[in-house]
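Omission of a single protein chain aside, the complex is shown with its protein chains in their original locations.
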Amino acid sequence: MKLVTAIIKPFKLDPVRSALAEVGVTGMTLTEVRGFGRQKGHTELYRGAEYHVDFLPKIKLEIAVDSGRLDDVIEAIQSSAGSGRIGDGKIFVAELDQVIRIRTGERDQDAI
Amino acid sequence: MKLVTAIIKPFKLDPVRSALAEVGVTGMTLTEVRGFGRQKGHTELYRGAEYHVDFLPKIKLEIAVDSGRLDDVIEAIQSSAGSGRIGDGKIFVAELDQVIRIRTGERDQDAI
Amino acid sequence: MKLVTAIIKPFKLDPVRSALAEVGVTGMTLTEVRGFGRQKGHTELYRGAEYHVDFLPKIKLEIAVDSGRLDDVIEAIQSSAGSGRIGDGKIFVAELDQVIRIRTGERDQDAI
Amino acid sequence: MEAIIETRYALDTFYFLVCAALVMWMAAGFTMLEAGLVRAKNTVEILTKNVALYSVACLLYMIIGYNLMYPAEGINGFWPGVDWLLSATDHGTEAVLASDGEIYYSRLSDFMFQVVFVATAMSIVSGAVAERMKLWSFLAFAVILTGFIYPVQGYWSWGGGFLDGLGYSDYAGSGIVHMAGAAAALAGVVLLGPRQGRFGPDGKARAIPGANLPLATLGTFILWMGWFGFNGGSELAVSSVESANNVARVFVNTNAAAAAGLVAALLVARTAFGKADLTMALNGALAGLVSITAEPLAPAPVQAALIGLVGGGLVVGSIVLLDKLKIDDPVGAISVHGTCGIWGVLIVLWTNSDATWGGQLAGLAVIGGFVFAMSFAFWGILRATVGLRVHPDDEAAGLDRVDCGMEAYPEFAPAGGD
Amino acid sequence: MEAIIETRYALDTFYFLVCAALVMWMAAGFTMLEAGLVRAKNTVEILTKNVALYSVACLLYMIIGYNLMYPAEGINGFWPGVDWLLSATDHGTEAVLASDGEIYYSRLSDFMFQVVFVATAMSIVSGAVAERMKLWSFLAFAVILTGFIYPVQGYWSWGGGFLDGLGYSDYAGSGIVHMAGAAAALAGVVLLGPRQGRFGPDGKARAIPGANLPLATLGTFILWMGWFGFNGGSELAVSSVESANNVARVFVNTNAAAAAGLVAALLVARTAFGKADLTMALNGALAGLVSITAEPLAPAPVQAALIGLVGGGLVVGSIVLLDKLKIDDPVGAISVHGTCGIWGVLIVLWTNSDATWGGQLAGLAVIGGFVFAMSFAFWGILRATVGLRVHPDDEAAGLDRVDCGMEAYPEFAPAGGD
Partner (left out) sequence: MEAIIETRYALDTFYFLVCAALVMWMAAGFTMLEAGLVRAKNTVEILTKNVALYSVACLLYMIIGYNLMYPAEGINGFWPGVDWLLSATDHGTEAVLASDGEIYYSRLSDFMFQVVFVATAMSIVSGAVAERMKLWSFLAFAVILTGFIYPVQGYWSWGGGFLDGLGYSDYAGSGIVHMAGAAAALAGVVLLGPRQGRFGPDGKARAIPGANLPLATLGTFILWMGWFGFNGGSELAVSSVESANNVARVFVNTNAAAAAGLVAALLVARTAFGKADLTMALNGALAGLVSITAEPLAPAPVQAALIGLVGGGLVVGSIVLLDKLKIDDPVGAISVHGTCGIWGVLIVLWTNSDATWGGQLAGLAVIGGFVFAMSFAFWGILRATVGLRVHPDDEAAGLDRVDCGMEAYPEFAPAGGD
């Protein structure tokens, strides 16, 4: 099983969720994060003094998937989250040893 | 070492924390997240227009543990976080290469 | 590739970011989290009744890095995030299978 | 001479209306105070309760309450008799001129002033039962309190009933309005029980911090300002040198008591708890205000400050004591309006030589007993029928979602989870 | 006798100023209401719009508007003639004494009262066009509305123009102020279009919840309080028994209509949507207030409550209907002030026997038509030149960042992302 972590632009949440539903993803966890990268933040003046907004609001989606579905999931995110503009985000994939559904105690494939 | 990530219902935080303390877990990191899964969100009417709350508030606990303690930790979470109702959450386990305590520079087992 | 996760004190964000920039890190993702560990929370009285603040505000930085740069990155965080006082935080390192830049589809090293 | 009588009538009426607007403003004060002291997930509901209770109070008092409280002729000292719907007629110019100063303000201005008082009494209740009571049960009770319970006991003192005859002295209503509201609240809280998690398994009180303290502070300032109308208007006239002096003195004393109450509560809390507890300070100001309300005219300003000072200290002790008794009052309403209402009624004896122990104690016993008993009965009926308390799961998830279907701060605070 | 005339002049003037302060306070009410009902990312901008429009209205009305609306001598019933800058002179004591009661309040107190009315009209607009209009285009329109459109139509009714001659009856401005504001808003909204995502691909309305409902509630209370000045001051005198009675009645009726409007909207929303929709309840109170504003004096209090009750029901229906028509009004301003403004003007016929169908319909048609047409034209010019609407990306990111460079709640809410 893999844990797919996608950092996306907040306004892309709806399309990404739909795209994931289409490839059969039924669960995910969302965190509001802030990202720093090639996309530059902006400098504002507040009462005449500068302040820099380096970290921009992003949404992080974590999706545990069966390894067999990994490519579909990546593909779905990639095609739905892109605006073609800098700052569209990243996808990270890592290995998961175990997945457990708390309610039933089901494990791994069954628990996703 | 393993990183145990548990997604739980917010009101289960206190019991889970106690259960973890009993199996010797002394540290963890908490994030407020929102989850989407089998547990359906709800639809509300605001000024007569619909809006869907798909993502429900959850709490994510991340706990770095020594591999030897892994089963105890999973067991502790499972027994304390369950309400038997849908949406109780998931536990993910992944491998950790290294753990470092910033203050002392201690590593791995010692740093947990 | 590795995913470095650093839990630090919020007021250390600026020095850590600078230190990371110096070792060539150009991207990272920040989450506001709350931590529980050896650093004890505090007990307050609100209207004469007690309440415990167990979880203290921390910042979690996630940084995907090329394995070759791992040691530099760890070293940078460790030297910039420490205040020498309890609660300075932890660094976790885990393996990343894949990294994908959504905008371009670039993968792995190129995507970081 | 006629022109003078007209002008004085106009001035007294206008004064009444200005004071009424200030007291109406107190409804916003209670709303903000309570909205600041509950958790985010129950905020829409408390807002809804407050705007609705004010409206219900205004309608019910118009439909029946005012006529009950101030009947053309009461049946006897206990029972005012029933007369529906506020009449629209007011004093004619000729009647005013012929009255030799007896008629000196507009009847409807009197209604306007009185109607905002009944809303105040009901506002006291909403805070104490916050975060766990069903919205519609609460509003049903509001109908009863504002249409029946409050006006009937109000008749006994201010409408010329038997308490007035017994010499009960309560200038602007420490007992008639504030303690009455607190008695109704206490009855509700007893039947309702504390919020989930308010008392630990060990029985010790656990704090449930309010979500928005600037709002609570704003509410307190609004109440403080509105109280100038509440007490100042209760002189009922301003157009002579004496009454003008009296109104001024009431303003000064009201302000002094509030200031002293705040300082006392802040210092007591600092001493007892080690920190400057803002919410106690806010309660202290209100405690000072309630304490002076039964007699804001007779004391010298320094006496007023002392009365408020004691009130501010009392309120802190009372809040801690209620916690010990496991009576859960999220905003401290019972302590502020009940405990300090009693203190206010009793301390009248210090500065007003017309007041008697007998009269004051009778007032406290009758008003407190009647309002508590009637409220207990109505709350009990509601509990037995539609129920008072929301489902435990709904309480955990927050009343906003269940009763109102929306969040107060959808972008800031995570909604109560489930 | 002279002293009496002076005193009455003073009392009427003071009454006017107190009412003006209350109406000025409504500017804060609109601001809080609107700031509570928009999303966090557009909050600084709506705050800026509101403080700026109040200021622009005050300056423009001083520079030209007041003279347009109340010319020394109008050219004819349609055109008031131009006269710049508010004069500083006021009525001399001798002139007052000699006037035999004709001159009974200070000219500048009249200006003060009137100037806050024009600000009210403009405030109505800001809510309806929120979250997508360019700040500076909006302020340019404010100059036109407060300096020209509003005063000219105001002249027709209150300044002695032709609508007054046609018997149009509008005590405090359900039509002249509220419907006028709503007409200007509607024209803007039509040209501006709905917010991104407000209507789904299926055409169905999608909710965009407001970020801070306690603020919206506070705003409503402020408006409710301020309305006592708005309607109460429109009697224009208080210093006789009759006028004092009238002012008292206006207070009572205004309050009753608001309370009934709130209750009606709450119940209708509960029935139609299944939950107690706080924002509808708030709109209901305002609906009641607008409904009674055209005639707050003639009705008995119970009639006033009924008028407000219908208004409160109407507003819910109107909001749902506008959604069906894809007219996006984030705060419900067009329904509250437009729909209920029309209802208010028509229902005058029920209680005021001097009003005629002809007069009322003429008033509605002329004011609504003129303000809509002129506004449409000016909004159109702005759209064609500097543009009305912000760039879609900026709308997504939030107007605060684009127009104001700061966030309303930098520590609570994530800024609109991009």
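Letters are used for the chains, namely A, B, C, D and E, taken in the order the chains are written, and counting of residues starts over at 1 for each.
Just so we're on the same page, a residue touches a chain if its C-beta (ideal position, glycine included) is under 8 Å from a C-beta of that chain, and two chains touch if they have at least 3 such contacts.
Here the structure is a predicted model, which is why all the values come from computation and not from measurement.
Enquirer: The chain left out here touches which displayed chains?
Expert: A, C, D, E
Enquirer: Using the touch definition from the top, which of D:Ala95, D:Ala300 or D:Val386 touches the missing chain?
Expert: Of the listed residues, the one touching the omitted chain is D:Ala300.
Enquirer: Check each of D:Val238, D:Val268 or D:Val331 against the chain that is not shown and name the one that touches it.
Expert: Looking across D:Val238, D:Val268 or D:Val331, the contact with the absent chain belongs to D:Val238.
Enquirer: Extract the touching residues of chain C with respect to the undisplayed chain.
Expert: Missing-chain contacts on chain C: residues 9-11, 32, 34, 42, 44-46, 53, 56-59, 87.
Enquirer: List the residues of chain E that touch the chain left out of this view.
Expert: Where chain E meets the chain not shown: residues 3-4, 6-7, 9-11, 13-14, 16-18, 20-21, 24-25, 27-28, 31-32, 35-36, 43-45, 47-48, 50-52, 54-56, 58-59, 62-63, 85-88, 90-93, 96-97, 105-109, 111-112, 115, 135, 212, 215, 218, 403-412.
Enquirer: Name, in rising order, the residues on chain D that touch the hidden chain in the full complex.
Expert: The list for chain D reads 1, 4, 7-8, 11, 15, 18, 22, 39-40, 209-214, 217-218, 220-222, 224-225, 228, 232, 238-245, 247-249, 251-252, 255-256, 258-260, 262-263, 266, 273-279, 281-282, 285, 300-302, 305, 409, 412-414.
By definition in this document, only the chains that are shown with their structure count from here on.
Enquirer: Which chains make contact with chain C and with chain D at once?
Expert: Common contact partners of chain C and chain D, which must touch each of the two, are B.
Enquirer: Sort the other chains by how far their Cα centres are from that of chain B and give me the top one.
Expert: E
Enquirer: How many angstrom between the C-alpha centroids of chain D and chain A?
Expert: The separation of the two C-alpha centroids amounts to 52 Å.
Enquirer: Using mean CA coordinates as chain centres, what's the gap between chain D and chain E in Å?
Expert: 32
Enquirer: Please work out the Cα centroid separation of chain A and chain E, and write it as a whole number of Å.
Expert: The computed centroid separation for chain A versus chain E comes out at 46 Å.
Enquirer: For chain E, write out the residues touching at least two other chains, lowest number first.
Expert: Within chain E, the residues that touch at least two other chains are 209, 273-275, 277, 279, 414.
Enquirer: Among the residues of chain A, which ones contact at least 2 other chains?
Expert: In chain A, the residues touching two or more other chains are 31-32, 34, 58, 87, 94-95.
Enquirer: So, with touch as defined above, which chain pairs make the list?
Expert: Chain pairs that touch: A-B, A-C, A-E, B-C, B-D, B-E, C-D, D-E.
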